[in-house]
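A single protein chain has been omitted from the complex, and every remaining protein chain is retained in its original position.
Our next item is chain A:
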Amino acid sequence: SNPFEVKVNRQKFDILGRKTKNDVGLPGVSRSKAIKKRNQTLLKEYKEREKTNVFKDKRFGEYNTKITPEEKMIRRFALERQQNYGKKNIYNLNEDEELTHYGQSLAEIEKLNDIADSDSDTEEGGALSAELTAAHFGGGGGLLRKKVSSEQQDEEPEKPKSRKELIEEMIAKSKQEKQERQTRRESALELTEKLDKDWKEIQTLIARKTPKSERKDKEIEKPKPDEYDMIVRELGFEMKAKPSERLKTEEELAKEERARLQKLEADRLRRMRGIDEQANKKRPSHMSADDLADGFILDKDDRRLLSYKDGKINIENEEEEGEEEEEEEGEEEDNDNKEESQEESASEDEEDDAADSHSDLESDLESEEEAARDKEKKNKAAENESQNVEKLDPKSEAAESELPYTFAVPESYETFKTLLAERTIEQQLIILERVQKCNHPSLAVGNKAKLEKLFGFLLEYIGQLATLDLPELRTIDKLVLPLYNLCQMFPEAASDSIKFILRDAAHDLEEVIEVKGRATFPGLDTLIYLKIISLLFPTSDFWHPVVTPAFMYMSQLLTKCRITTLQDVVKGLFICCLFLEYVSLSRRFVPELINFLLGVLHISLPKKQAQGYTVVHPFTPVGKNLELLFVCDKDDLKSWEKQNVPLSIVTRLKETSKTEINHIRLSCLALCFDLIKKSAGLYESLPSFHEIMHPVRILLTQCVPVNEYPEKMQEWYHSAVKELENKVKHYTPLICEKKKPVPLKQYTPKLVKVLEFGRKQAGSKKEQERKQLIQRHKRELKGAIREIRKDNQFLARMQLSEIMERDSARKRKVKELLGSLATQEGEWKAMKRKKWKS
């Protein structure tokens, strides 16, 4: 381009191999570009700055360069047509009427007559017959005319015909011809139709395998297919059975089970130590081994429903499912089946498909497989067993048949209670099981929340059963199973509801302490809850959301509650048992437990000053509630037999005789001895075992009147003492863990190798990135500022030019006005002068 418009950026030094982008610039070009751009954008905006209405170009594809003009036109036309379609023109009155001719729509004729004739008339269409041409173009060449006339002359002797007659004749002829053609076509069409129909009939005959008698004629044509061939084909078409997993042998199953348990145990140990809590946070929640991650635990065993549906009933199932058939099968159950069938392994599905031909063999196979699977899944197996037991019992079976098969999850505790009211234990279990099955979370969206609520209801129900005058502990014993299953399904909800109960209980306790200054032991229901916690959750964890609060609560019970009656002692001892059970695996130290056992031993002694040991709260060395467990009746001592303490005495202890009470006292004492023995076994590894057991040992060896006890009691006593005595004393001085030495601070300068001069030596990658970002930001900021400045300049220029324009226009107008005035004045003066002259 023009060398005067080029600006060369001179380089101070030429460096080989360096590529520069901006060595030449075109300031003129770039400036004009920028101005043009501003004209298009900024100027437009500026001019429309106080206008709110906008001009919109709605023409289709006006600014779309991708579409060619032709296409654009077509599309626009189509759009127009679309817009007009359906709109009625109010001035076109007879739009709806159709013009007809011979009963045919004119429009249709217009469109179709060409097409209709095309296939039949093509051969003749091109060539016009001479007569026709002659008739139509009558006044043609003389030659033709001559010929016609000669013909006419030939016929003339018979009958000279007028022109009109001729034409009529011709028309009639052509009409006849046309009619003939039409009839021919119709008959052809009819024939093909008939042929089609016949063929169809024959086809069905061929396709169907008819008995020989019906299709003798055909068999003559076709040779009878070989039986062998048929079988071969059949086999070829049949679904091929894929190899399923090999059935596992007993040994392998046992091995697997062991591996699973080992893994779970290792997991438990890890949690017990509580060391790497953080490291393992990411691990998915602890699952039962049978958990399929879809919460599908319980309903496994209704796979039998499926097998029943498919028409091969296992003998075992027949009893139950037969009944079910009489009842109408609920929709839910159907759903269940579908659910199930989806979950079935593919191999089994195929077996089902192919089942028709050799069903007996198949079903055998399946039942075997089922058995194997049952073994695999311990969880399920237990359930199956319980079911089988139920089935054997004819009574319960009858009861089962009375129960409905589908249940909605009760919305409130009252409805839940009415659901279970007046039912036997077995029925209650069945109801619960069915409620769970019918409302499995995979069946509907809201089911999960419903079942979670069910857990709370069940818990409440158990509590209520326990608070009855005659606690139904046997029922609770059974109800624990569904509780466990529900807990496995919804651990979070279960833990929440149990925590809620615990919090309530602890709150009550605290309130009682604040009001009365002392607390009493809670009812049997709370004890049962504490027991249930140990069944549902692992108690050996270092920290557990449910178990740790339970520990705290039990500790409060053992330290805060007053011991005033024998029932209190029994409750306390039950909690001691729970404590021992909780820590049986983790061997954690529970000071309250030892304190309580010491206190219990203390109140079994005849009243005298404690020597060599001190009892702590809630027991007092002196006071009124001493000798609660003290038995002095010789006969009762003699007749005592160790028996398990029935839990129901916790709620009622009235009608029992004095001897019985004494026996219970002695049982408690024996229990206490046993607990001491057990805790001694647990804590023997603690470094200060002897200090912990010191008061108990002193009490046992110095104060207990052993010789007055019956022989059985002496056995208990001696085993406990033996456990305490025969531990070696073993002390090693403590040594702190070595601390890692902290390195001294160094003041030597940091040396960095310079690889390339001029380039920034960045430290880490992060640092580098940061620097890059800062630089880019700076550059962008500079550019933006420059742009804004230029915009402002441009605008100022525009405004200036506007003002100048306005000014010049005004000047011009003023000048014009003045000019016109001057001419007027001039004219007027001239007139005056004329007048003067004249």
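Just so we're on the same page, a residue touches a chain if its C-beta (ideal position, glycine included) is under 8 Å from a C-beta of that chain, and two chains touch if they have at least 3 such contacts; residues count from 1.
The definition used in the following text is that contacts and distances are computed from a predicted model.
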| item | value |
| --- | --- |
| Hidden subunit of the complex - UniProt protein name among "SKP1-like protein 11 isoform X4", "NOC4L protein", "Neuronal-specific septin-3" or "Presenilin" | "NOC4L protein" |
| Which of A:T406, A:S442, A:T559 or A:T651 contacts the chain that the document leaves out | A:T559 |
| Touching the absent chain when the full complex is considered, from A:I603, A:L671, A:L700 or A:L724 | A:L671 |
| Hidden-chain contact residue, picked from the options A:Y413, A:Y484 or A:F630 | A:Y484 |
| Contacting the left-out chain in the complete assembly, out of A:R181, A:R423, A:K499 or A:K790 | A:K499 |
| Where the unshown chain meets chain A, residue by residue | 261, 264, 268, 271, 274, 281, 284-289, 378-379, 382, 473-474, 476-478, 480-481, 484, 487-488, 491-492, 494-495, 499, 502-503, 506, 509-510, 528, 531-532, 534-538, 541-546, 548-549, 551-553, 555-556, 559-560, 573-574, 577-578, 580-584, 586-592, 594-595, 614, 616-617, 643-648, 667, 671, 674-675, 678, 686-692, 728-737, 739 |
